[in-house]
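Just one protein chain is left out here, and the rest sit where they should.
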Amino acid sequence: MSRIGVFICHCGENIAGTVDPAKVAETAAKMPGVVYAVDYKYMCSDPGQNLIKDAIKEKKLTGVVVAACSPRMHEPTFRAASAEAGLNPFLCEMANIREHCSWVHEKTDATTEKAIELVRIMVEKVKRNRPLYPIKVPVTKTALVLGAGVAGIQAALDIANAGHKVALVEREPSIGGHMAQLSETFPTLDCSQCILTPRMVEVARHPNITLYTYSELESVEGFIGNFKVKIRKKARGIDETLCTGCGICSQKCPRKKIPSEFEAGLGLRPAIYVPFPQAVPNKPVIDRKNCTYYLKGKCRVCEKFCEKKAIRFDQKDEIIELDVGAIVAATGYDIKGTDFFPEYGYGKYPDVITGLQFERLASASGPTLGAIKRPSDGKEPETIVFIACAGSRDPAKGIPYCSKICCMYTAKHAMLYKHKVHRGKAYVFYMDIRAGGKMYEEFVRRAIEEDGVVYIRGRVSRIYEEDGKLVVKGADTLLGGEPIEIKADMVVLATAMVANKDAEELAQKLRVSYDPYHFLSEAHPKLRPVETNTAGIFVAGAVQAPKDIPEAVAQASAAAAKVAALFSSSELSREPVIAVVNRLPPPEYSTCTGCFLCEKACPYQAIEREEIRDKKGNLIKTVARINPGLCQGCGTCVALCRVKAIDLEGFTNEQVFAEVCSLG
Amino acid sequence: MKLGYYPGCSLKGSAREFDESILALAGRLDLHLEEVPDWNCCGSTAAHNLNHLLSLALPARVLALAERANLNEILVPCSACYNRLATAAYELGQDDALRAEVSGIIDMEYKGTAKVLNIIEALNKVFAEAGEIKIAKPFNHKVACYYGCLMVRPPKVVKFDRPEEPESMDELIKKIGGEPVTWAFKTECCGAGLSVSRTDLVCKLSGKIIENAVKAGADALVVACPMCHANLDMRRPDIEKFMGKKYPIPALYITQAIGLALGLDEKELGLHRHLVPVILPERAQPAGPEKAAQEKPAAGAEE
Amino acid sequence: MAEDHHPRPLREMLAERIVLLTQESVAKCYQCGKCSAGCPLADEMDYPPSQVLRMIQLGLPELDERALKSLSIWLCLACETCVTRCPQEVDLPKIMDFLRQESLRRGLAHPEAKNIISFHKAFLDSLKYTGKLYELGLIADYKARNPRSALQDVLTAPKLFFRGKLNPIPHLVKGRKEIAKIFERAAKKESKK
Partner (left out) sequence: MSEFEPKIVAFVCNWCTYAGADLTGTSRIKYAPNVRMIRLPCTGRIDFMLLLKAFDQGADGIIVSGCHPGDCHYTAGNFHARRRWIIFRSALEFLGIDTRRVHFAWVSAAEGAKWAEFVNSVTDEIKKLGPYETYKKAVGAGIE
């Protein structure tokens, strides 16, 4: 027999102004199961809370209803109070007679009548409440970081330095990502590799970081604190333990004319190669698509010359299984090529290049050792044109959004060109200059005022070749849209920053949502920028949206902080408001018939299949089981279950129907 | 193969050699052309400049007549007419209310079933059906294929192979043993509509086109539009005056080029009607036959 | 467009009439200038295409009028280059067609556009009666309207004639009555816009 206490709050005049608390208390006292009902000026005040605590002790209450403001306001307060008095906090409910009653209705009997019914509803519910206990989930204190560009590296280092293990996975043969390809970085013009390579080395040396290069995520299972992931370690074709990285294999490899990915196609590499000199790890891979041995079945020159006998032509991909507690996705971005612009020659002009290619030209370690030479004939361009928004802000042919970094790197490119080719002429066609950021606007102004880069406000309609020059047909909208024709030697397109081709696939593997452009979605655009809608999975860098280096690094550190917080205790506890599938003694075991309609409906893949077997191990029946770690308690499965085998703690069918019945 | 045929006004007048060469080809490639009965002018630039509804109604009448005559595919050689008809079909296809209104204006129901083909599409169809074409006299010349505006733009209406630097005409030229040059003005505007009223502008635009073709080393300009031809051929004296420079390079219709390759007679193809005499320099090493041979798979691929 | 039969005041904002009668929104244009950059005649125009559009975007009567008075709208060749390359897919040629017709409705056409317009008019008039273009007649008519152009083409015309490119007699459409009707109806409806 339940013993419910009802506590009606005046909230000063806020409730008492339109509702008659005394009458509510009086009527509540008569409700079946209610042993005590009282009204008080401010229930949330200390004396108010003591009133409740004392009543719980003296009246041996089995349930408490506080009729006051919205539970979204003070439920924690009163549940804590109940707990202090030794009552399970989930046996305390609130009737919202302020926001839903006194504040929205006139001072009439109807209003008091409504307050009474709201109380009755809650009384009927709380009678059927069961004590609940927070769910404890163990946490594996190892983080998986996907992608070892600057964001991934930063996240990995921060987590590792917080004292946790990190598995860092990179699909390319070396870590470093796009940043390793850059020449100098805006707005400080410090050399990209000079600031990045120390971090790369630190990653390689860090005792808490295990590096998986030339590896990709195969699959993810489990939930926050308890993910099981499979990593595919692609066959490098060498024994990394033996290889010293001496590089003789690359020198001797007869196939040397393969366009280098790292050089953005402007340089060449052999079939067995290390992407760039500072690569981490400094171990080669065999490019099986281009290796003579794999194509023709003979050659093996590298094998002959390798003193350590480290070449392994028969090496197979390896699948590595890891248990991790959190995942940081930092797989970065891709850029559109020059080939999708009909009006810019469908990429057929060798001297129309992308911004990334220009970075390689300008890089001291690049194919031209930092000299600006045009790809077609290696001549130094006397006139160069930069085109911003090449694909960005172009719903018709490109992408509608702004790629964010182009304004800055275009200014940088023009500046670098002027520094290297003093007498050269540099023009930038732009629509707007978006230089929001510390020292950014100043940087752009410097390019214009000190380095004499000419900015022309207008988009380029067409590029074509005539008399060995690239004719750039633009217009200057500041001259009233006057057509401007520039005969250039080289054109650099600030092509759009887009999501990786397989970003969608990654999102699906991770079970996180993504936007129409296939960038991964953050849990909240303002307040949860590094979490995803899947607990325990975080985003860092351009995988979430176009970003420059400072932003990517900041977000990476933020994600690392979130991971560290998650790892700060060996267990995490969650609200016990989750679904459960009933269990009965044999021979039923459960009313669940195993139709698994719920399985498809569950947004969190929280429904598992449990096989019930007899002692001999023969399968008796397969029933649904809800993973308490994954379930978020939406109750969709409950409503869906035809046989009412599933119920939602805190909102059980019994409770909800009782609430409805109390209206009768 | 049978196609509806809408020659349009210019092919019955200033561009009759286009008409003649098409009919000559048709004879040779067993293409049966059935003229749209009692067709009228498409309204051309004038109509869509001055009266939107008229610019839809005039083509709509032509299309409706074609529908009545059960011609569901109509060859429209003149790019200008082709563009007007295609645009009308497109706009009326988008908006039923408008279609009803226009049907009212022309006193005929326009259903929107008739499909218009430009000359390149039609030729590709014919070649595809003919399979192998016997090249009597490879058109062994360096050719600047000039597509102009109205056959390739706007993409959402005409759906040509590609809006910038199209290729299908170059492919045809290769098929007949010619050598298309890469040049920059394939789809630049010649000044079309202003031919009479602002000849000065036409000279400027067409001048640039001829200049670029010559620079690219072309022996001949090949066109698919009477307007373009008028400006590049008839206007040549004005252009030469404007540019202060002589341009002997002839401008042929694609159909004439093909005709020559198939060994048709020059008169039959109306070459004598050009203002700029069609004199093509003989070229050494007839790259023609094997070029044509190479193209066979391509021809197959088009079926 | 079918619902626009009733006359409406010509004074309302041009941008609104454009949306109403061509379903094109000038607000889509973000003034990148690509149309002006690619327009074959931009340098001949008093205002390059992007500027004409800009005037209309502001929605000020005096600028609306300036756009309608511009020579640019008459020089536009409808070569469709702009719309083919416009990142925002603004159908400028369609808008230009509208502006020309509107400028005639309001009697604001640029004086220098006189012979362009009279050529178009001559063209349509000859159509109205023949149903097909009668080039010789057209040229004659056009020259009658523009005495200044009388000497133009006197050298070319005979050449064409002797090459059989100019027909002395017009081709006539049988359904000439229908054609005339089409002209009347269309004119009536357009004038009501």
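Chains here go by letter, A, B and C, matching the order in which they are written, and residues are numbered from 1 within each.
To be clear about the criterion, a contact is a pair of C-beta atoms (placed from the backbone, for glycine too) under 8 Å apart; a residue touches a chain by one contact, two chains touch by 3 or more.
Since the model is a prediction, treat every value here as computed from it, not as a measurement.
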Neighbouring shown chains of the undisplayed chain, as defined at the top: A
Sole residue of A:F313, A:Y517, A:Y589 or A:F651 that reaches the chain not shown, by the stated touch rule: A:F651
Contact partner of the left-out chain, one of A:G48, A:G237 or A:G635: A:G635
Options A:K23, A:K41, A:H100 or A:R288, residue touching the unrepresented chain: A:H100
Contacting the left-out chain in the complete assembly, out of A:C402, A:A554 or A:A601: A:A601
Residues of chain A in contact with the chain not shown: 70-73, 96, 98-101, 103-106, 108, 110-111, 113-114, 117-118, 121, 513, 533, 577, 601, 603-604, 632-636, 638-640, 648, 651, 653, 656-657, 659-661, 663-664
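As a convention for this text, only the chains that are shown with their structure count from here on.
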Comparison of A-B and A-C by number of C-beta pairs in contact, larger one: A-C
Distance from chain C to chain B - Cα centre to Cα centre, in angstrom: 23
Multi-chain contact residues (two or more partners), chain A: 343, 462
Chain C residues counted as touching two or more neighbouring chains: 81
Chain B-facing residues of chain A, complex: 342-343, 345-346, 462, 464-467, 471
Complex contacts: residues of chain B adjacent to chain C: 9-10, 12-16, 38-41, 43-55, 57-58, 61, 95, 97-98, 100-101, 104-107, 149-150, 153-155, 163-164, 187-189, 191-194, 196-199, 201, 205, 234, 237, 272-275
Chain A - residues contacting chain C, complex: 343, 389, 393-398, 431, 457-462, 473-477, 480-484
